[in-house]
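Notes follow once the structure below has been shown.
A single protein chain has been omitted from the complex, and every remaining protein chain is retained in its original position.
Note that the chains are named A and B in the order they appear, and that numbering of residues resets to 1 at the start of each chain.
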Amino acid sequence: MTIVIQIIFALIAMLILGSALMMVLAKNVIHSALWLIASFFGVGALYLLLQAEFLAVVQVLVYVGAISILILFAIMLTRAADLAGETGRQWNNRWWLSLAVAGLLFGALIVPTVIGETWNVAPTEVAGAAAGQATGIAGAAELGRGFVYEYLLQFQVIGVLLLVALIGAIVIAYDETARRRRVLTLAEELELKKRQEAREAKEAKQSRKGKGEKPLPAPVPTDTLSKGNEGNEGNEGLVVR
Amino acid sequence: MLTNYAFIGILFVVALSFPLLPLIMAFFLRPKRPTTIKQSTYECGLEAIGDVHVQFKVQYYLYAIAFVIFDVEVIFLYPWAVAFDQVGLFGFTAAAVFILMLFLGLLYEWKKGALEWI
Partner (left out) sequence: MTDAVPLSWVLGLSGALFCIGLFAALARRNLVGVLMGVELMLNAAIINMVAFWRYLEPRFITGQNFAIFIIAVAAAEAAVGLAMIIAIYRNWQTVKADEVDSLKG
């Protein structure tokens, strides 16, 4: 039994570290993200091996299911800029410095600490295992009680954090101009035209004062497009709606 | 406890080999006579035009953000629901405040118009 668990642990560790390495080495960002998903999945399997079943489900649900989707969406949204650089390097100029930092951290700090320390693993877990895992290991019900009693403040703070993250992300990512750029229906277009004519008539009557907000799409400033690929405007029909 | 997952593991291997085995067998057994028409991209009868990497709309991302945030909310509500009969009215109030806060976020998103497909 022991050897089986060790083999399973080795397989999971190989999955995690191998796909993490592939994620770093992959040239294409999409491949990188897919390797990252494999790594997340391996971590979930490790939680299952460590008997943190709820956490394993959370890992699959949040990391594999949600965060990877977010990352893939972000890659697809920023795809046009990446196409030109796909042939270039995936690492920056001082990547050897980063490699040295990471390697030194691992070789000089983490490995000696992990090996040198005698982690005083208490014999309590043996007693827990002997008495049956159901009583020895905390599960989802204990977590729920913890959220309400001991960790009530943290629970509510997480609520505030999620609220702020939702609002902040929308404020940052939401493009106000995209709202005005949509294709109008015929009725809306007629209505807009009527309104604009009325406004122009009013403006002509009065002295010209303040242009007011334009109802029709403000064209994309050309200077922002000049750096990107030329076809951005011509491709308008290809944009997935 | 862990041995229960052995069955899932066995099932996983079986489920993985079930589609993979015929595909691998077919790879070795099939005749290989490629033509241009056979190798062209199949897209429901339409001819494929343009690049695969078209620009996606940012609207997708706004939905994804809402999905992630409320996904995480569910992660916190699930243990609470499991322990619901143990935490009483106090626990109910705590979770209600939690849900209310995220509901404010949803209201903001709604008012801002980020949920409209444009």
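Here is the rule we use: a contact is a pair of C-beta atoms (placed from the backbone, for glycine too) under 8 Å apart; a residue touches a chain by one contact, two chains touch by 3 or more.
The model shown is predicted, which means the values in this text are computed figures rather than measured ones.
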item	value
Neighbouring shown chains of the undisplayed chain, as defined at the top	A, B
Interface residues of chain B (partner: the chain not displayed)	2, 58, 61, 65, 68-69, 71-72, 75-76
Hidden partner chain, residues of chain A it touches	1-3, 5-6, 9, 13, 16-17, 20-21, 23-24, 29, 32-33, 36, 39-40, 43, 46-47, 49-52, 54-55, 58-59, 62-63, 66-67, 70-71, 73-75, 77-78, 80-82, 85, 88-95, 97-99, 101-103, 105-106, 110-111, 114-115, 117, 119-122, 124-126, 128-129, 136-138, 142-143, 146-147, 151, 154, 158, 161-162, 164-166, 168-170, 172-173, 175, 224-225, 227-228
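Following the convention adopted for this analysis, only the chains that are shown with their structure count from here on.
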item	value
Centre distance in Å when chain A and chain B are each reduced to the mean of their C-alpha atoms	13
Parts of chain B lying in touch with chain A, wherever the complex brings them together	1-2, 5, 50-51, 53-62, 64-69, 71-76, 78-84, 86-87, 90-91, 94-95, 97-98, 101-102, 104-106, 108-109, 112-114, 118
Residue ranges of chain A touching chain B (in the complex, touch as defined)	5, 48-49, 51, 54, 58, 61-62, 65-67, 69-70, 73-74, 76-77, 79-80, 83, 133, 140-149, 152, 155-156, 158-160, 162-163, 165-167, 169-170, 173-175, 178-179, 181-182, 232, 235, 238-241
